[in-house]
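What follows is a set of notes on a single structure, which appears directly below.
One protein chain is absent from this view; the other protein chains keep their places.
Labels A, B and C are assigned to the chains in the order they are written; within every chain, residues are numbered from 1.
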Amino acid sequence: MSAAVMGAPKVPRLRLPQGREALLLITLAVLVAGIGMFSHGAFWSRINLDNLFVSSAITLIPAIGMTVVMLTGGIDVSTGSMLGLTAAIGGSCFAAGWSLAATVPVFLLAGAGLGLVNAVLIIKGKIPPVIATLGTLSIYRMIVFIVLGSNWITQIPPVLTRVFVVDHVLWLPVVALIALGLVIVASLFLRYFRWGRHVYALGNNEEAARLAGIRPERIKLAAYVMLGLLTGFAALLTLGQSPMVQTSTGSGFVLQVIAAVVLGGTSLSGGRGTMAGTLLGTLVVQVVDDGIVLLHIQPFWNGVALGVIILAAIGLSSRRDAGGM
Amino acid sequence: MAPVELKGIVKRFGGVVALDGVDLTLVPGETHALLGENGAGKSTLIRVMTGAIVPDEGSITVGGTPCRFTHPAQASAAGIAAVYQEPMIYPHLSVLENIFAGAEMTGRFGIVRRGAMASVVRPLLEQLDLPASLLVRRMSSLSIGFQQMVLITKALMLNAQVIIFDEPTSILSQAETDRLFVIIERLRRDGRAIVYITHRLDEIRRIASRVTVLTDGRVSGTALTSDLDEAKLLTLMAGKASRDYGKPLRDRAAPAHGKPALRITGLTRAGLYQNVDWDVPAGQVTGVYGLVGSGRSEVALAAFGALRPERGTIALEGRPIAPRDPAEAMRLGIGYLPEDRKLQGIFATKPLEANLTAGTIGRFRARGGRLDFAGLRDEALRLIGHYRIKARDETIGIGTLSGGNQQKALFARWAGQSLKVLILDEPTRGIDIGTKAEIHDFIRDLAAGGLAVVVISSDLPEVLAVSDRIIVMRRGGVIGVAEGAAMNAEAILASAVGADARAA
Amino acid sequence: MHASGFDRTRPLLLAAMAVLALAGFAVGHPDILSGANFGSMAVFGVEIGMIALGQTLVISGGDSGIDLSVGAIAGLAQVVLGRLLHADVTWPLAVAVTLGVGLGLGAINALAVTWLRIAPIIATLATLFGYAGLALVLSGGTNIDLTQQSSWFLALGQGHVLGLPFQLIALYLPLLAMFAFLQHGTGYGRALYLTGTNDRAAALAGLRVGRLRGAAYVLCGLTATIAGIVGAARLGTARPDAGMNDNLISIAIVVLGGTGIFGGTGSVVGTALATVVIAIVDYGLSYNDFNPIYQAGVIGVILIGVILVENPVLAWRARRFK
Partner (left out) sequence: EPSIAFVPKLVGIPYFSAMKQGFEQAGKKFGAHIIYQGPTTASVSGQAEMVQSLINKHVTSVGVSANSPTALEALAKQAKDHGILFYSTDSQVDGPDVDLRVQQTSNKALAYTVIDQLAKAIGGKGDVAFVSGGPTATNLNEWIALMKQRIAAKYPGIKVVSIQYAGEDINNATQVTGQLLSAYPHLKGVVGVNSTAVPGAAQAVLRAGLSGKVAVTGITDPNSIRPFIMNGTVKSVVLWNPIALGYLTAWGIMQELAHKPFATENAVPGIKGKVHYDAATHTLLLGKPLVIDKANVSLNF
């Protein structure tokens, strides 16, 4: 219970900057400064920054879609399996000798198609999003096994790695630049476009939105399909990061995405959150992960450090800020 | 504009027949009041008109052409707008966005034009005497009264031909109500058709030209206001014996000053209230009157441990207290009936029984830590009977009850507990006229039993009717305390609004 | 609907499904109906079933309640237990201390969620990392051999009572009974449901929202710890990564059992039936030589299928009885 619950404006207890974004920015700055200092410059090495940007970008791209889905009050926990399945489908095309130009659309279409399946189950089947996507999480993974048999696909064109990961534009690996571009577009879209505002309205109060003539089904459909599309794209980038499709490709991925989004301040009950938050949330998680190796911490402590940092960073702000519910 | 006609509208919810063949004609340039007991079917009728629910039978024609609204967008396109009884808000969005949700003004590429929207809505805010700074506030940071004003602004914004208000003033005080009436009158003269639902009979005579009374889902009568007097209305409505509404119920010329039960001194929380002193004696009803946003609820919440004050003291029977949460306040003997029924009051999907006993679960413990289910049921049935809650039985989900009956249930939840101080925030919000008098009797009885009762209300006649003393608040501060002869409507209103505001 | 949130539709549907699944498998392999097979299904269902009991409470408490750290708690509990046993602590004491530790781990979750007010999914994700890391640190990353421990201890996971697995008769069923009673028979259960339905209203009705929810996390930590102990005894091995797959499965079981993720609904009875369905399907598929990759997929189909069947049933019921 806090002030906001009762319908009064929030009065901060500590003189800290307002808002989740500011807090994440500070956290990030502290982490970067700390790791930068104690890693003897290793943090600022080209290799490390590239690494950091590439893995952040691959999480961030689906996280954009996840943010929109969560803003509508939904969630998709099948994203990891979806990534695995699109990688398996697209990878099979590569293995069958398809050209890059022919296969890239396969990734995107497969992703969008799987997102559509989720959307239909949720909207037409009236299945709560967690349940529907928990279901497809296992079904998609099963299909991965069927598609791959038990062979991993290794015939991934090296050009993927070169184009997305190795090549740089403006100091950034191409994939990082793409991710950044997508974040900006999505952010503008959510903030300034009618549809974007409808996403928020829907997440705040679906019944009211419906009464106001907004069609929740269409927006939800678009959100899940877009998440699928972005996941398909991320699958392609994953193969650029490491050129092999395994049956386990993408497992564990969804928690990382959801963690980044929620850390960024998007509410699980919908209607609240921003792209900037998601971007910062992603970076914080990745930097922590990175720092543990760079600071030569014994890897068993990896999880402990990550856990403590998340609790400390978020706890500090949430104690006064999450009460708004 | 063409008249809207409803014919033979029937709506059933499972076994309950909410509407049982309702005919209604709305004529441009007329304000049509809809009356009826709690649960009579008024809100349901409204939701049929706006396409929020589809009737089982019956037809709607607009200007002679039959319309079948299956989606609210269609009703909206046909020029019908409504302010619903239960506020429909987007809590995390700004007021501006709340007003324009679904009807945003856009420029090229669908870019939302916030500036243009703000300039369109500003004149309306002015008419309603709302500050323009409100537009950037987050909706959830406003009190429910302000939210209601925003929703009214929203309905006016739509520029609809038929505008429906479902109990808009149940939480508004006199001044806001007056401003709303001026606007409604102008809309009417403008040729719109207005539907106005209320339980305050005095309002009907002020603005409505025609009255339709619903009883148990049926139209029990329709008449021009000019042909009706209060007694007739009441008979029409429920056949209840009329009561002298709006006047003190018994002689309370010189209330004996009971010993103070709750004493608040110098309570301050920046931005919400400053230096508030409340003196609440046992055995009496202390009314708290003020305009929406005058900080009454916040002070009450502080006494109830739900909102920490920055300065000041709260004393219960002479001993200073600082309850950390409502549970602790309740243990000390303080109760609070919240103003926002939907968000702060009911457990919508849970049975009436659980709602009624939510505050007293701890008392119903049988052997082995088991809940005493029979006891709970009996208690619920007792409350349902005593407070005359209209419900099929105690197992029905409270969310399916009419607004007024939900409110009665919440009142019953608190009135049924043994406490030292009970603060009632808008206790009769949405309660029909017959029952309202009953509730007032209950409140008086509680006080007579030795309880210190605080009634926060935006309904001046109500405050006058139940209170022994009245605390008047304005802008987060106490303006004065009226007792005995000073308890007259004009004086209280004048101080609540502020002399300067009156003059303007 | 029962005042404490019990709804019959889903349990009935699940019971029907369990019988159907069993009948289906029996067509392929009639001997699946043997006592040994039922015993095995029980043994493999019990641990995740216990975790799901605690998870049910957490989820039904609302505010997007969820405990992702259950698997890590089970693993850490095993390691703590293993270290204690190897330090020659007698097994009853070691088990008792481990249970205490489990309560503590649950309490950390409770504090993170109710006091620090971190969104449960993030809070328990953080403790998931933390607990799993601690389990690795404490165990040095290796499995701890418990096969040489007292046979009384090993009986916790391998013993039999009246011909049925010890952990089913002596642990799971009593726990289920306790949780069912707690949820549907006590003031705590009802208060938790009300909190899950509308926490503002609950707080203003004088319920201690934080404590109620916190207690659910503590109890969830406890069930995960018991599951961890049973698992260690069953396999004679303490493994830091023992509960690796338990998080999502326990959540799937809870929602399959009819608990809504927005809180305020559901029952451990439904959860128990869902556990039975999953145990039968899981075991039955491998008994019928289905490729194990179909196991997870079939569970996904069930999850979706149940709701697709249930929606029309509920609509029909609403039309008939309301």
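Assume contacts are C-beta pairs under 8 Å (C-beta built on N, C-alpha and C of every residue); 3 or more make two chains touch, one makes a residue touch a chain.
The shown structure was predicted, so the numbers you read here are calculated from the model rather than taken from an experiment.
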Touched by the hidden chain, restricted to displayed chains: A, C
Touching residue (missing chain; options A:27, A:136, A:246 or A:274): A:246
Touching residue (missing chain; options C:90, C:150 or C:286): C:286
Contact footprint on chain A, counting only the chain that is left out: 39, 42-43, 45, 47-48, 50-51, 55, 141, 145, 148-152, 154, 158, 161, 165-166, 238, 241-244, 246-249, 251-252, 290, 293-294, 296, 299-300
Touching residues (missing chain, whole complex) on chain C: 29, 31, 34, 36-37, 40, 43-44, 47, 136, 139, 141-143, 145-147, 154, 158, 231, 234-237, 239-242, 244-245, 282-283, 286-287, 289, 291-293, 295-296
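Following the convention adopted for this analysis, only the chains that are shown with their structure count from here on.
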Between chain A and chain C, centroid-to-centroid distance (C-alpha), Å: 28
Distance from chain C to chain B - Cα centre to Cα centre, in angstrom: 44
Per-residue overlap in chain B, given as positions that touch at least 2 other chains: 306, 325-326, 343-344
Multi-chain contact sites of chain C, meaning residues that touch two or more partners: 200, 203
Residues of chain C that touch chain B when the two form their complex: 1-5, 181, 185-187, 189-191, 193-194, 197-198, 200-208, 264-265, 318-319, 321-322
Interfacial residue positions of chain A with respect to chain B in the complex: 1, 3-11, 192-198, 200-201, 204-205, 207-215, 267, 271-272, 324
List of chain A residues in touch with chain C within their complex: 1, 5-6, 77, 121, 125-128, 130-132, 134-139, 141-143, 145-146, 255, 258-259, 262-263, 267-269, 300-308, 310-311, 314-315, 318-319, 321-323, 325
